[in-house]
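In what follows, a structure is listed as structure tokens, so that the remarks can point back to it.
Every protein chain but one is kept in place in this view of the complex.
Let's look at chain A:
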């Protein structure tokens, strides 16, 4: 090349690693040692994880009482929407065979309620719930305005269909002494929901701020009367509303309803014994062939939950380990034949 220094080499491509496709690079080779170590590591990890998860899932206690049929008369009453103002209460006694220690959470669980329908999910007004512009109802179709054209607050299908049973739990020490189990109405929702996503309009008095609006069709009381005792839990920031507004992914879901207030008898949790749920039955489920139940549950480090994750981990771990041994065997066999070949 040094023979022709004077030549005009302006068109000579640059000799850079990129342009000559010689970038320093690591070649990914699935060598046996790498693959086998990945497999054994993954298998071991999954298996251990699975066992841990199963053990911790076993340590939680859960109790579910389906009251759809237990409160059949109320259910029947609710099937006719004209009876919306009639009260119907229902008491569901049950026996807790062993103590539920630690934090106990009370959930309501709905079967067959589709909170994940496309139009349902969209039918809400975040601007309104943010308290910025409470008259913004344009995204709330088909529950934007009431029959007399006043804007609904909170508008939309989600808010309209709020779960409005009230459930209280009473501890029956004996046939005469019924202690109402103290429950917390706070800490049910995410911090961001409670303090960012939902805000009341800035007004001294909620009722006047919402004046001129209509309550949702299915609601018995307006939004500013959801919790008259606690102004921090009233209006849009009412945690039951917030929990409901966080729509569920699947038609069967449970939402946190109350937390056990660990005082007195219940300082360590729920003691074994007789209890009863006192339910004010407002939410109709039989119209769409749904069911509802109430769930009491304790948690572990990972949260509550079933065996699914633990079992899947265990199965995956076991299969991966099996595969690892199979691969090892194949590898060793091939190695021998190759040696003979070479």
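The rule is short, and it goes like this: a contact is a pair of C-beta atoms (placed from the backbone, for glycine too) under 8 Å apart; a residue touches a chain by one contact, two chains touch by 3 or more; residues count from 1.
Convention: contacts and distances are computed from a predicted model.
Asker: Which choice in "L antigen family member 3", "Two-component response regulator", "pyruvate dehydrogenase (acetyl-transferring)" or "Phospholipid-transporting ATPase" gives the name that UniProt lists for the one chain left out?
Answerer: For the chain not displayed, UniProt's protein name is "Phospholipid-transporting ATPase".
Asker: With the full complex in mind, choose from A:69, A:149, A:174 or A:192 the residue touching the hidden chain.
Answerer: A:192
Asker: Among A:68, A:161 or A:234, single out the residue that touches the unshown chain.
Answerer: From the options A:68, A:161 or A:234, the contact with the absent chain belongs to A:161.
Asker: Have a look at A:112, A:212 or A:231 and name the one touching the chain we're not showing.
Answerer: Hidden-chain contact among the options goes to A:112.
Asker: Which of A:182, A:222, A:251 or A:273 sits in contact with the chain that's absent?
Answerer: Checking each option in A:182, A:222, A:251 or A:273, the one touching the absent chain turns out to be A:251.
Asker: In terms of residues, what is the contact footprint of the unshown chain on chain A?
Answerer: Residues of chain A in touch with the missing chain: 1, 4, 7-9, 11-15, 19-21, 23-30, 32, 35, 38-39, 42, 46, 49, 53, 81, 103, 105, 107, 112-121, 123, 125-127, 129-130, 132, 136, 139, 142, 157, 160-161, 187-193, 196-197, 218, 243, 246-256, 259, 284, 287-289, 297, 299, 301-309, 312-313, 316, 320, 323, 327, 330-331, 334, 342.
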